[in-house]
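Before I ask anything, here is the structure I am working with.
Removed: one protein chain of the complex. Kept in place: all other protein chains.
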Amino acid sequence: MKLHEYQAKQIFSQYGIAIPRGRVASTASEAKSVAQELGGRVVVKSQVLVGGRGKAGGIRLANTPSEAEEVATQILAMQVKGLPVRKVLVDEAATIVEEIYLGVTNDRGARSPVMIASSEGGIEIEEVARIMPERLFRITIEPLLGLREYQARYLAASIELRRELWREFVGIAQGLYTAYTESDATLAEINPLVITGDGRLIALDAKMVVDDNALFRHAELAEMRDFDEEAPPEREARKYGLSYVKLDGDIGCMVNGAGLAMATMDVIKLFGGEPANFLDIGGGAGADKVAAALGIILSDSNVQAVLFNIFGGITRCDEVARGILMALKEVSTDVPMVVRLTGTNEAEGQRILAEADMLTAGSLSEAAQTAVSLANERHSV
Amino acid sequence: MKLHEYQAKQIFSQYGIAIPRGRVASTASEAKSVAQELGGRVVVKSQVLVGGRGKAGGIRLANTPSEAEEVATQILAMQVKGLPVRKVLVDEAATIVEEIYLGVTNDRGARSPVMIASSEGGIEIEEVARIMPERLFRITIEPLLGLREYQARYLAASIELRRELWREFVGIAQGLYTAYTESDATLAEINPLVITGDGRLIALDAKMVVDDNALFRHAELAEMRDFDEEAPPEREARKYGLSYVKLDGDIGCMVNGAGLAMATMDVIKLFGGEPANFLDIGGGAGADKVAAALGIILSDSNVQAVLFNIFGGITRCDEVARGILMALKEVSTDVPMVVRLTGTNEAEGQRILAEADMLTAGSLSEAAQTAVSLANERHSV
Amino acid sequence: MSILVDKKTRLLVQGITGREGFFHATQMMEYGTQIVAGVTPGKGGEWVLDGKIPVFDTVVGAAETTGANCSVIFVPARFAADAILEAADGGIPLIVCITEGVPVQDMMQARSHITQHGSRLIGPNCPGVLTPGASKVGIIPGNIAIPGSIGVVSRSGTLTYEVLYALQRKELGVSTCVGIGGDPINGTSFLDVLAMFEDDPHTDQVVLIGEIGGTDEERAAEFIADHMTKPVAAFVAGMTAPADKRMGHAGAIVEGGSGLAADKIAALKSAGVRVAEHPDLIPEVVA
Partner (left out) sequence: MSILVDKKTRLLVQGITGREGFFHATQMMEYGTQIVAGVTPGKGGEWVLDGKIPVFDTVVGAAETTGANCSVIFVPARFAADAILEAADGGIPLIVCITEGVPVQDMMQARSHITQHGSRLIGPNCPGVLTPGASKVGIIPGNIAIPGSIGVVSRSGTLTYEVLYALQRKELGVSTCVGIGGDPINGTSFLDVLAMFEDDPHTDQVVLIGEIGGTDEERAAEFIADHMTKPVAAFVAGMTAPADKRMGHAGAIVEGGSGLAADKIAALKSAGVRVAEHPDLIPEVVA
């Protein structure tokens, strides 16, 4: 789960990391009054959960409270990569002398957290890694020991930070690491961490992604989820414990297992079709879950055919068959469907489908080919 | 640093461990009003930093507030192992069904914390270890992982705790371990942890010893030190960073290094004397520290002779010599002294002492023999 | 004949009285797996599976009494790291964690510890290990694979079944199938399993099933090029997955440019691996 900049900043600030004075606002007039409180120049920043806000014009300076209001009006009316801006963060503007990058994330290879620092802050770290990898320094953190002071100092020395700022930098690095572990984050990032005109280190931007699997122990973080940032079908899917990602094609698919779901999409494509979505119903899904999943697939008006690919292990084929029929009773649709069921309770599942005159397939290839034909026929109608 | 029972209970309670309702009182009338607040039967417990309070009559039941006042009057007038009782803890009396032992301490051998549990609570755990070692269960805790739930459950299963209390017991064990680590304790102990008539687990007694070396990061614990429980010379010694323990003999000694100090005491004894104290001035002690140390030694009126044994390494012999002379100027005394100085800046030290006509010795044996003769002569005078 | 598990495997089931643990313990026993004990804290002393299998409160108690040498874990996600540590601490050399949704930081800590203490972990979030005809440890359906000489290793669950099923239809047998799990932090990697297959005299060739995210397939390709003498075939899922979208589980995030299926396939091909276009075609590319 991604957090908004203003939420991540609040968290970082609790761990002793200096952030600019500022507050989030939902309306332009609220933004104006925040700017009045702060006095001086402010930055108005769109709060959306995608990158590239700056380039899209979603981050702007304002010299006066009325200018802040004006800028906020514009930003609150815009979309960034298709996402409407619903909130802005109004921060006091800082005088920036240098921009640093500091982040911590999981390193799959080392199976440990890794902290990354660079003297080249303010641009995306992937970009730094590409153009000037020699300016990027990383330390692997032993998860049972946590970030040690000497490691933070090593980063400070590596990015050639001026020495009078080392102690402050070490404090920030330790704060960031603690925020990362105590929030069960998978990413905690300050970009840029700036040296201000008066020689302080301030986190001008903040990014944090929290491990969904650990939200059970972070009620306060779970509450931060911004449902407005999710499309309604994704939201609906989460409610049922389904993984759904909308795509641009016309063949809806429902599969158990993420790997098999991706493989199913690949096979559809291979036979000339375009998948309309990724949808993993997970292991052991019952009839109600299947019904909910079908409803979500059909809510996409692009869908011209639906492919079910269920390899029963924990999941029982008869349950899935019943779920499909249950859903079809509720959702009246003329979208054609093909079902491929194999594994646990396969015979019973096939019987149920046969009784309902559902189209079935014996293998994944066959099912995909059928789905592609069905979609093409419907297009040509 | 040992904490009082009431202090340890407060800490344990912050970690979710149930303790009896109760409060500490410094006067009998205060004890009475605590008993009134609590209602019902209470236990009045002397708060002194030594074991054996119960046997000494320092823990007594009271059925009514006036009985509590009476009992508190008696307890506050008594001494336990020579220590005057200055405070009592007044706790509500619990109905005890079973008594358990639960403690965590450092295991030198495993170089790890060890948690110990026994179904035989209420008696000293050393006693359990002696008479029924088969009733004592221990688990070694990996310091980097902390106490895991399965380990606490292993202890619960081992002491044959009834199953409906396992979850509560696991919570208590984890609370105790966290209190131990977060307080930098070297011992955290609940004895007894009782099962009450209504089936709850409550910590009836609590003991905690904190690592003196870690007090720098625990201002709140450092403030809990009960200076009343220390004899004035010990208090004075701590102020100067000296280690001083008063003993019953008549030969005072001042040594640099704990091992050498003990060896010096041993040699005194070997030559027929009795050491009056243990005193380690530590490494690199300067003249003022030496002067303070001499003052502390001479504050013991039993002292008939003083032996200085300094093996200069970090400590400089000339500094020590100057310290002795400085102290002798302030404290006028006729107690005879012998000085043995070897090591760093030995020549200069010897010269200073010679100028002041101090008695010196070339080896530890010689110094000890001289000190014993000096003390004997003075006795016979 | 196999790696990791065989007829000598003496299996302990952690979470045996739970819904999933019980169901799959039953399936495993029916398959012929030698289940020797179950563990459910607070239920020690009970007997399950028609009164044949004793339940213990602790792993150490179970292991000491029954000589279990492998444990399979079906406990809820929030207790999984503790269960893994308990198994390792109980001296179990092979631990298979089926549980899905274990927090990443729990896994980083647990893995760091058990690695230093000599136990091997498979998973979490994996279907387990199947040596056809000998031992089934986990949830891989037993009826979709026959004994043989193809080693199968996969990051996926049901996609693995699809491949096993495709092999079975062509009467191609499997020495052992290892599902290493799709989580970002897991106990055993492709490399570990490839090395075991390379050393196993009863495995003639290997099928590797990868997916988008991470760089495991690239590292596997490097290992294959440098150290494998046996032929390897592969399928990588996610050619059509859009970059930067989460596809179901954490292993399936495309991480900024790398982690793409196309890159993985290219790496495998250049290591001499024959890559199938879709799972049904795996039998065509095995040697």
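Per-chain numbering from 1; labels A, B and C assigned in written order.
Definition applied: contacts are C-beta pairs under 8 Å (C-beta built on N, C-alpha and C of every residue); 3 or more make two chains touch, one makes a residue touch a chain.
Every value quoted in this text rests on a predicted model; they were computed, and no experiment measured them.
Enquirer: Which shown chains does the chain we cannot see touch?
Expert: Result: the unshown chain touches A, B.
Enquirer: From the list B:27, B:181, B:302 or B:376, which touches the chain that is not on show?
Expert: In the full complex, the listed residue that touches the missing chain is B:181.
Enquirer: Given that one chain is not shown, which residue among A:123, A:144, A:187 or A:359 touches it?
Expert: Only one listed residue reaches the unshown chain, and that is A:144.
Enquirer: Of B:54, B:171 or B:284, which one is in contact with the hidden chain?
Expert: If we include the chain that is not displayed, B:284 is the one touching it.
Enquirer: Footprint of the hidden chain on chain B, which residues?
Expert: Against the left-out chain, chain B lists 106, 108-109, 111-113, 126, 142-144, 181, 184, 186, 211, 213-214, 216-217, 243, 245, 247, 255-263, 265-270, 275, 278, 280, 283-284, 311-314, 342-344, 363-365.
Enquirer: Which parts of chain A are in contact with the chain that was left out?
Expert: Contact residues on chain A toward the absent chain are 142, 144-145, 148-151, 153-154, 157, 163, 166.
The working rule: only the chains that are shown with their structure count from here on.
Enquirer: Among line, ring, star, complete and other, which best matches the way these chains touch?
Expert: It is complete, because no pair of chains fails to touch.
Enquirer: Sort out for me whether B-C or A-C is joined by the greater number of C-beta contact pairs.
Expert: If we tally the contacting C-beta pairs, A-C comes out ahead.
Enquirer: Let me have the rounded angstrom distance from the C-alpha centre of chain B over to the C-alpha centre of chain C, please.
Expert: 54
Enquirer: Give me the residues of chain C that touch two or more other chains.
Expert: Expected reply: 109, 113.
Enquirer: If a residue has to touch 2 or more other chains to count, which residues of chain A qualify?
Expert: As it turns out, chain A has residues touching two or more other chains at 144.
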